[in-house]
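Below is a structure I'd like to ask you about.
This part shows chain A:
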Amino acid sequence: MMPAQVAAPDGVLLILALMLPSIGLLAIFVLGHSRPERIALPVLAANLAVALIVALQVGHSGQAATYRLGGWLPPLGITLRADGLSAALIAMAALILFVVAIYARGNFASKAGGSESRQPMVFWTLLLGLSTALNTVFLAQDLFSLFVALELLTFSAVPLVCLEGSRETLRAALRYLLFALAGSVLYLIGVALLYGAYGTLDIASLHQVTRADRATSIALGLMIAGLMAKAALFPLHLWLPPAHAGAPAPASAVLSALVVKAPFFLILRLWFDVAPQPQPVIAGTMLAALGAASILVCSVLALRQARLKLMVAYSTVAQVGYLFLVFPLVMGSEAAVPWASIGWTGGVLQLVSHAFAKASMFLAAGLIAEAMGHDRIDDLGGAAEAVPISIAAFALAGLSLMGLPPAGGFVAKVMLLTAAVVSANWWIAATILAGGLLAAGYVFRVIGRAFADPAGGAPPPKAVARSRELAVLSLAGVALLLGFLPLQPFAYLGIGQGGMP
Partner candidate 1 sequence: MSVVLDAFTVITVTAGLVFFLAGTVGLLRFPDALTRLHALTKADNLGLGLIVLGLLPQCPDITSALKLIAIWVLVQFAGASASQLIAQFVRRNEPGP
Partner candidate 2 sequence: MSLLVDLVLVALILMAAVWTVLVRDRRDAVIAFIVLGLLLSLVWMRLYAVDVALTEAAVGGGATGLVLLRACARLLPVEAEGRLPGPGTQIAAGLLSAIAAAGLAAVVLSPPVPYPSLAALAAENIHQVGLGNPVTAVLLAYRSLDTLLEKVVLVLAVIGVWALTPDAFWGGAPGSLKSKHASGALDLLARVLPPFGIVVGIYLVWNGADHPGGTFQGGTVLAAMWLLMMMADLADPPEIRLKRLRRLVVFGPAVFIAAGFAGIFMSGWFLSYPPDYAKPIIVAVEAALALSIAVILGLLVAGPAAEPPKR
């Protein structure tokens, strides 16, 4: 097999998606600059441009963009590939990272002329690390490269949790790290078994050869179990609330909006592209049952939280639970291919709209805490006057979580609900409705308190920069705009699906 030595391949943008953020983080590290945001922001802007161009190209050509590293064909070499889903997700990640970066200038911009300080340097390098990691997770087609991508994600995310350095955040970071490492090693064992069984780790090649035998089931079971721990699916969610609540607001936003989605995306890939068809019904039902448990248990826990950030963090576990409802819904649908079913489309839309809504919510929670000096929900009286735009953004994002029109979460949840009804999965339909009601409960609790009169003797709220409030609002706006999508499977997400090169 000669490597195909073709000149100037057009998938070279995929390389830039991986390399630009890496180069940026190396540059910040080596320059020891006093103002790392001056490197990070342009890099994230360029990353956004690259992601958008890739997404447009994929849509324009109607084909997946691929790139073979070093010209080596799989199974020997590694392929990067942007199908419709991957392209949409790298664009989503790049957009959220960029807006978060604009917001984070308020937290981590350093003084001109000073020497390098810890928090800005660490935050901006790791934010770029996350960008590399997410782009790799969404684009790589090789199960071991995906392992390295997951490690990139872990190593970028964990130190962000304990950036502040308090005892509680350090403990939360350590617990996160232990869960993430346990997840990685289970995933790695699965990779080893798959290589032993098929002699390839390329997803497209595996798609064609996997058999429904014991080795494959055990390998995929271990990998999915490991990824479940990383995606904080009930009952493996214990690490998430303290970690996401303890991180600084911009880091929480990225962790909740994007980082927990990466392992779910990989489960989706394993389930639809690697696992032998048809997938076992019992496994799909189990995943959905755990998802339903996440929704119900963690929504109730969110209702009972006294702190705003912890409430938002518990809501993340609940909202990620919705994603796992997809598996039995797709199996129960009559669509010829998964991505033509409304269950699958609803799941993807839930992923994207939750990402925007939750990023907006955490950033809003950060501004509210900055303005009020605390984030105790019961004492939020007067917040609506102090930071009206943030409260508005919080409420708009909340619409998406509840699944009320006209938010993106509404379209997603209606699709999931319809799929549940059509496939006669009544318990799933009931869970979706109950989850929406519970979400309404915890969102309105905050909004209600925010419009109350300020408590006597409370210190006057501090002002926050308008540009940061607008950044928050823009994310909530995107979550809202997604609500105007038609209630049907999108051709775009189906581009290049099926694991075929």
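Regarding candidate selection, all candidates are chains of the complex that A comes from, given by their letters.
Criterion: a contact is a pair of C-beta atoms (placed from the backbone, for glycine too) under 8 Å apart; a residue touches a chain by one contact, two chains touch by 3 or more; residues count from 1.
Quick caveat, the model's predicted, so the values are computed rather than measured.
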For this session: Pick out the one candidate among 1 or 2 that is in contact with chain A within this complex.
Result: 2
For this session: Would you pull the chain A residues touching candidate 2 in the complex into a rising list?
Result: 1-3, 5-9, 12, 15, 18-19, 22-23, 25-26, 29-30, 32, 67-72, 75-78, 115-119, 121-122, 125-126, 129, 132, 136, 140, 142, 144-145, 148-149, 151-152, 155-156, 158-159, 162-163, 165, 170, 189, 193, 195-200, 214-215, 218-219, 222
